[in-house]
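All protein chains of the complex are present and in place, except for one that has been dropped.
So that you can tell them apart, the chains are marked A and B in the order they are listed, and the count of residues begins at 1 in each.
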Amino acid sequence: MNRETAVHVPMEVEELETEPITLNIGPQHPSTHGVFRMKVQLQGETIVALEPILGYLHRCQEKLAEGHTYLQSIPYTDRLDYICSMTNNHAYVLAVEKLAGIEVPRRAECIRVIMDELTRLLNHALAVGFLLNDMGAWLTPVQYGLREREKILDLFEMASGSRMMCNYMRFGGVAHDLPEGFMPLLRKVVAEFPGFIDEYERFLTTNEILLSRCKYVGILPPDRAIAYGVTGPVLRASGVPYDVRKVDRYSLYGEIDFDVPIGTVGDVYDRYLVRIYEMRQSVRILEQAIRMLEETPPGDIQSKVPRSLKPPIGEAYGRIESPKGELGFYLVSDGSEKPYRWRVRAPSFVNLTPLEEMCRGHKVADIVLILGSIDITMAEVDR
Amino acid sequence: MTDAEWIALRDRMARALPAGAFEEGPADGVIHVQPRSLLYVGRYLLETEGFDYLSNVTGVDWLAEGEFEVVYHLYAMRRGARIARGEDPGGPLGPLVLKVRVPRERPVVPSVTSLWPSALWQEREVYDLMGIRFEGHPDLRRIYLWDEYEDHPLRKDYAPKED
Partner (left out) sequence: MTIVVPRHDEFRPFGTGLIKGLLVTMAHFIRSYGKRNLRIPGKEPFPGGRFGLFTVQYPEERAPVPDRYRGLPILLYDDATGAELCTACMSCARACPVGIIHIEQGVDEAGKKIPYAQHFMIEYESCLNCGLCAEACPFGSIVMDHHLETARTDREGFRMTKERLLRPISYYAQIAPTVWAEIREEAEKRLEGTIKRRPAGVGVVRR
């Protein structure tokens, strides 16, 4: 429907008088990735200002953890970013291992890398699917992603006992060794995944609706991204190839060869494509990690750590590249078995800071798109 | 940071900043700063040393010593980005830990949002849960708890009220 046939406006009226309205995109909303509230000031359909209101899922996990021992906090880290529980566990045990000076045997490191990259595949498949759900492609791309996720969740269930709240990593290694039947299934998943990514790209990447809705929407220039402390695929889509796996070389990432996909413009389309390319790189890392696991002689999967860990007095900041960005744990120990200060540096929380800047000037329908492209989990934002 | 990088950084800072602006902590990579020189040291670190990525702002409540401590973790992102391109970073990558201590009776710290906007929401969170005020923050109000709430839960002397 073009403007000439819509409404006949007499030539004397130049502009319609409009008043700004405040729209509340309330905490219960199917597209806000959790309980997230935004107060949006609109001029017509164009966004003038946006104020995010958080705290609907605040459980004060930082205070809870001060009453638990270090080991008892591991199930709570599962519930921070509930989609990627393995990487949450890994970041926490990395911080405690830095604090207490615990070494990790090589077999356990290989298993950790495999679990981390499987989590990255899980998260990106879901993120891309839900980005398209937000766009209106009601659940078809989600179901393609969920089909692949089911295979990986079966792997997690075999290894750790639970699909989502894995509670798998321990200080100095992992909780249990991989069961029989894990490796053949893992090889099958890794062999079939590139075909799935190609199929996903075939029906999404050049789709006209996606191109017209995603291109040049929600642009975040690289210097603003660095200033706001944004990390993860959002930062890399803006053109800055900062990846904690390459910088810190924690676990076995120093020995693994992989590339870092970056975007040029920093819009929603770049973030979507960066996630697709990161899935391909994760498959590449998985192939190398499987080979490293097979070459490692069978051995311990956890170094000897006292049941009730009492780290020396001090502090540590351990960070990893979780699928959403840089996930860090800052721990202060006073020598007892409970932490003095337990802090989560959540990537979704910091990535959400430039939301207003990205949304200003766009239409209301673009808000859910931009929010979906940042890929947040409210449990991590609110902790 | 390697030991050599830390020693070189420390010497550069000692030459460039006035005496007494900062003190080295007991561990490598830790700098203690007085609240009044926080912005000065921060601007030097951002503009001259290239620590452009503020990763984490945390508050710690040292009840026994009667002080609050605000801890900042700084990294160099533009230098770190060179690693993925296969180039040499050419300088320390971090982490550089900045610590500021203020007395518990008057917990006021200058805000670093003018230098690193990533502190916008993280400082609001520290204010909400610990009660440390950040001077110069454009929008200092509670972020998680509702505005009429009066106490600060992460403090060590917090006692939940029975409703």
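Following the convention adopted for this analysis, a residue touches a chain if its C-beta (ideal position, glycine included) is under 8 Å from a C-beta of that chain, and two chains touch if they have at least 3 such contacts.
Note that the coordinates shown come from a computational prediction; the quantities given were computed from them, not determined experimentally.
Student: Going by the touch rule at the top, give the shown chains the omitted chain contacts.
Tutor: A, B
Student: Among A:Thr46, A:Asn207 or A:Ser303, which residue is in touch with the absent chain?
Tutor: A:Asn207
Student: Since one chain isn't shown, list which residues of chain A touch it in the complete complex.
Tutor: 68, 71-76, 140, 143, 146-148, 150-151, 154, 157-162, 165, 167, 175-176, 179-181, 185, 188, 199, 202-211, 215, 237, 241, 259-265, 269-270, 273-274, 276-277, 307
Student: At which residues does chain B meet the chain that is not included here?
Tutor: 84-86
In the analysis below, only the chains that are shown with their structure count from here on.
Student: Taking each chain's centre as the mean position of its Cα atoms, how many Å separate chain A from chain B?
Tutor: Taking the mean C-alpha position of each chain, the two centres sit 25 Å apart.
Student: Over in the complex, which chain A residues touch chain B? Could you list them?
Tutor: 54-55, 58, 60, 62-63, 226-230, 240-243, 246-247, 260, 314, 317, 319, 326, 328, 330, 332, 340-341, 343, 345, 349-350, 352-353, 382
Student: Please give the residue numbers of chain B that touch chain A in the complex, ascending.
Tutor: Contacts found on chain B: 27, 52-56, 58, 60-61, 71, 73, 75, 77-78, 80-81, 83-85, 93, 95, 97, 116-122, 125, 129, 142-146, 153-154, 158.
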